[in-house]
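Only one protein chain is missing; all other protein chains are in place.
So that you can tell them apart, the chains are marked A and B in the order they are listed, and the count of residues begins at 1 in each.
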Amino acid sequence: MGDRRNINGTTYALTVFTAIIPGHEKEVLAAIESVPRGAQSPLARLGTVHTSRLQIFDHLVHQGPSQSPDSLKSNYLVFTAAFDGELEPFLDSILDRIPEADGWWRHCVGYPGLSARAEFKRWIRHNQIHTSLFAVNSPNRSVSEVVESLALRDQVLEFAISAQGLDAAELQARFRHTFVEGK
Amino acid sequence: MSTVGVSAGASQRLTAVETAVEQANPALSAQLAGNRLGRLFCLTLFTPIRPQWVPVLRAAFYLGKYVSLAQTHILQFNFIRFVRWTIVSPELPFNGAPQQRDKLKYHYLFFESNFDGPWQHYIDAFAYCIPMDIRFCWGRGFDFPAPPPSEPLKRWIAMNSLEGGSYYCAYEHASTRMVAGALTVRERFQTLVAESQQLDASAFKAKYEQFLTDVQGHL
Partner (left out) sequence: MTGSTKHSPFGLLDGSVFQRPPNLPRRRGEPAKVDVADIQGNVLRGYSHPKAAYIFLHVDDVAKGKALLARMLPRITSGEPWGETPPATAIQVAFTYAGLKHIGVSPEILSSFPEEFRQGMAARAESLGDRGPNAPQHWEKGLGTGDAHVLLTVWAVDNEHLDHVREELRQVGASAGATRVINETRAEALRAGKDHFGFFDGISQPAVEGSGVQGRPGDGQPDGAGGWRDVAQGEFLHGYLDEDDGMPDAPIAPFDRNGTFMVYRKLHMNVAAFRRMTDEVGKRYPGGPEQLAAKIVGRWRDGTPLCASPDAPNPEIVADPSRINDFTYASDAAGLRCPVGAHIRRVHPRDAEGFFGGRLTNRHRIIRRGRTFGPPLPEGMMEDDGQERGLVFVCFNASIWRQYETIQRLWVDDGDPFGLGSDTDFLVGCPKGPKSKLTIPGNPPFFISPQPQFVTTRGGEYLYQPSISALRWLTT
């Protein structure tokens, strides 16, 4: 039941808190900061990840006098992602296509490694914290739909500017040439 | 416990980092990469919830999925892409030694929002346009500066913001509005193509111009 709360339409919100092995904080930091950015990110390879963040969670912020002081005993690596589809195939795609994941999770307690597929999935699920509410601006839209739409919008605009003022026959011919025959 | 990454602190931290990176200061860019990427900004908060408020919040989030507090209010801001609220139980996931088991004194609210920056304008929208929603979500927290005004809320956000790490988006150079607009253009364009196959030139021109009229706000 809790699992469905992570989903909005076709998008899944994953949140995983894994404890860092005491003394390995610097290594984790180095590992996540060396993850390439943008199109070079290993997550780009999957083609299903909208957004993702890897960060270290190592302190609680004291809110003020009305709160009783609270503190963490362990430090955590927090992995969040918003991706297309269900969790199971997403974990499979990490196992199959993101060998770099060992680099950031191997400093976490109990990490079984990517080579132990079933244990890896179990470990992620064990450390997952279910979303209470997930809101999405453009629900039911996959990463590839978004990326294609952005490209198409540019193409349509370019066409609209270049075709401004053409007579009907020319307009239709150019439209066909650009968008129909070209495909 | 040890401190790694970026320490919590001054209220102007986010702004200073943001400004600094705009000046392409490589020493700070790694730090900021956790929060900012292209047109996107990611805000992550982890704040305690008063015990008696936990069931209320839980129920509200449960209903929120259907009654659409989030859909009609938060997402009326067309610059917010994804938002998640997660109530975190006092007992954090435990994996045995050498992890020390964390049993916190409170439930916590983990909040992550992905939106088009700058973050200060995003907080203004919260504070000035939907202050009641914000008070409901965080207002029963400790020493929470209920908006409006917005400036104390910004200081509270800056104090609680989790920074650093790495941030990825598959289409970081497109804003949330651009994405929504492009999706509309594509949908309308597919209809145009489907409906105009058999048309003569002048009928096509009329259809095409209607299409442009319909999508002009997204081009």
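One rule holds in what follows: a contact is a pair of C-beta atoms (placed from the backbone, for glycine too) under 8 Å apart; a residue touches a chain by one contact, two chains touch by 3 or more.
The structure presented is a predicted model; accordingly, all values stated were derived computationally and were not measured.
Interchain touches from the omitted chain, evaluated on the whole complex, reach A, B. Only one of A:I7, A:A160 or A:A173 touches the absent chain when the whole complex is considered: A:A160. Touching the missing chain, out of B:P48, B:G141 or B:G181, is residue B:G181. In the full complex, chain A makes contact with the omitted chain through residues 154, 157-158, 160-161, 164-165. Counting over the whole complex, chain B has residues 12, 15-16, 19, 22-23, 39, 78-79, 116, 118, 120-121, 124-125, 128-129, 148-152, 175, 177-178, 181, 209-210, 212-213, 216-219 touching the chain that is not drawn.
By our rule, only the chains that are shown with their structure count from here on.
Chain centres here are Cα means. That of chain A falls 14 Å from that of chain B. Across the interface of their complex, chain B is touched by residues 5, 8, 11, 13, 15, 17-19, 21-23, 25-26, 28-29, 32-33, 35, 37-38, 41, 43-44, 47, 49-61, 63-68, 70-76, 78, 80, 82, 108-110, 123, 126-138, 141, 143, 145-150, 152-153, 156-157, 160, 168-169, 171-172, 175, 179-180 of chain A. By the touch criterion given at the top, residues 1-5, 7-8, 30, 33-34, 37, 40, 42, 44, 46-48, 57-58, 61-62, 64-65, 70-71, 74-75, 78, 80-88, 92-102, 104-106, 108, 110, 112, 114, 141-144, 159-160, 162-172, 174, 176, 178-183, 185-186, 189, 193, 199, 201-202, 204-205, 208, 212, 215, 218-219 of chain B touch chain A in their complex.
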